[in-house]
Structures are given as C-alpha cells and as structure tokens.
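One chain of protein is taken out of this complex; the other chains stay put.
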Amino acid sequence: MGLLLFGVAKDIAGAALVGIPETVTNVAELKQWLYDRYPAMQQLSSLMVAVNREYAGDTQAIGAGDEVAVIPPVSGG
Amino acid sequence: MGLLLFGVAKDIAGAALVGIPETVTNVAELKQWLYDRYPAMQQLSSLMVAVNREYAGDTQAIGAGDEVAVIPPVSGG
Amino acid sequence: METLIAIRDTITVQEALDFIQSPECGGEVIFTGTVRNDTRGRGVTKLFYECYEAMALSEMQKIADQVQARWDIKKLAMLHAIGDKYPGDIAVVIAVASAHRGIAFDACEFTIDTLKETVPIWKKEFFTDGGIGQ
Partner (left out) sequence: METLIAIRDTITVQEALDFIQSPECGGEVIFTGTVRNDTRGRGVTKLFYECYEAMALSEMQKIADQVQARWDIKKLAMLHAIGDKYPGDIAVVIAVASAHRGIAFDACEFTIDTLKETVPIWKKEFFTDGGIGQ
C-alpha cells in the first residue's frame, strides 16, 4: 500500500510516496507508524490523514485500493 | 441668497438653484420655507441641509456668502 | 494610508487594482457595485447618477479618514461613476489593501456602507415600463 506525502511531511520523509506495511489497518495505526518511523512528524502542529481524498478519523479502516495521504498543516491562500 | 437643489428636491422645485428670502436666517427656517413653498418635500423620508459642504443642524445660521444646499435622501453606490 | 478618491463618468476595477497593488500587502478586498437589470422585480433600462461633487468628494475623504483612524489599511481606492449607466456597468468601486485580510473585509464593507449613507450622490431609475424612480 502506498502513502502520498505533501508539504513538510514530504520533506521529513524525503519522498512523495512511501510504502506502508500491511500491519497498518486504520488511520490511528498509520499515524503511529509514521511517528515511529519519522519522529520529526511528532513536532507538527497537526497531522491529518486523507483516505480517498477525504479527511479521515482515527478509526477509519485503510487497505489496498485506498488512496491514502498525509496532510500536514495546510497553508494555502 | 442662492440655494442648490439636487435629486428629487431639484425635480420638485423644477430648478437646480433658487433664491431664498433674507428672512431665512438658519437651517430650521430654511426647511420651513421649503415645506411651505414646495409641500411635496414634506413627503421625503429625510431632508438634510448642507452649509458650506457640511451637513448642518437646525440651529446653524446661514447668510449671504454661505453655500447652502438641499440634500434629499442620498442613493449612491 | 494612501488614498485614491474620484468621481468620474467612467471608472474601472483595473485602475483601483493598480492603485492598491503593493508588495507590502497580502490581502486585497474589492467591492464593485454594478447596475442591475431589475429593481424589486421591475425591469431597469438605465440609471442616471448625479452628485454634489465638491461635497461628495469631501464626504468620501471623511470616510477615508475614518478608515485610517480605525484600521491599519495601507491603500484605499474609492471611485464613483456619474451620468447614464446601463445594466452591467460599474457604478462604484471600493478597493482596500492591507497586510492582513480580516481588517480589509471590515474596512471595505464599512466604506461602501457609509458611502451609501452619507455621500451626496443620487440615482434616478429608468424602468422598462416607462416609469422613473428616485
């Protein structure tokens, strides 16, 4: 399963797309996996996850076939 | 002494400039004189008077040398 | 605050935008009032605007002075058209630039609201049914 990264999250990971292990089955587990692998992400004022282009809560399931993205604090406008 | 008229006040008077008698010495007297001479002006939702390009209260004196204008409800914008 | 105040036969949004443009400002709010093709369901052919020009310019300057006193606005353009105006024509443009957007919205809305209350400009409405309103 692939994970899209944007903004500062992309810079921290050093990649716009990383693979995530199959043991990650929901948003909460994804965030924990990110914090473990990229401790600098814990410093962000917020870290949202989007599943299929929608902001997703911690309990939302993710699996193969989902488009999953890390959304650091947005700063458009 | 001349009086400038604008908008609907000009249409009621049928003139952009009318003479006012010397017996009119302040704004209140001017309004009374206008209402007597042009009863249709009593129907306006408001009637302001400007003296030397400033909105003037009823007690303000007016005399020769002042630029006096009738300001019916404004509708710019 | 830098101010552009004008009453003219023709005004454009672009001249207001050009005036308020500044690399120091991040937020610009522009209001444009255009002639509608109906008023309370009645078709409009045209509007005719007239003003008491010297006093109108003085009252517009007073509004600018109030904006300057209340908000940290860098630039303010306040333009009003006079004469015959047809549906779609621009009658008024207010443009405000500031470093931050919240006060630009407040100052722009204050300016148009106050202009409509205090500036001696009058419009006459010509309706498609032949009537005239004031």
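A, B and C label the chains in the order they appear, each numbered from 1.
Please note the rule applied: contacts are C-beta pairs under 8 Å (C-beta built on N, C-alpha and C of every residue); 3 or more make two chains touch, one makes a residue touch a chain.
Model, not experiment: these values are computed from the prediction.
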| item | value |
| --- | --- |
| Which displayed chains the unshown chain touches | A, C |
| Option touching the unshown chain, where C:F48, C:F105 or C:F127 are the choices | C:F105 |
| Positions on chain C contacted by the hidden chain, ascending | 13-14, 17, 21-38, 87-88, 99, 101-102, 104-105, 108-109, 112 |
| Where the unshown chain meets chain A, residue by residue | 4, 6-8, 11, 50, 53-55, 69, 71-72, 74-77 |
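Here is the rule we use: only the chains that are shown with their structure count from here on.
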| item | value |
| --- | --- |
| Centre distance in Å when chain A and chain C are each reduced to the mean of their C-alpha atoms | 48 |
| Inter-centroid spacing, chain C versus chain B (mean Cα positions, whole Å) | 26 |
| Overlap residues in chain A, where contacts from two or more other chains coincide | none |
| Two or more partner chains touched - positions in chain C | none |
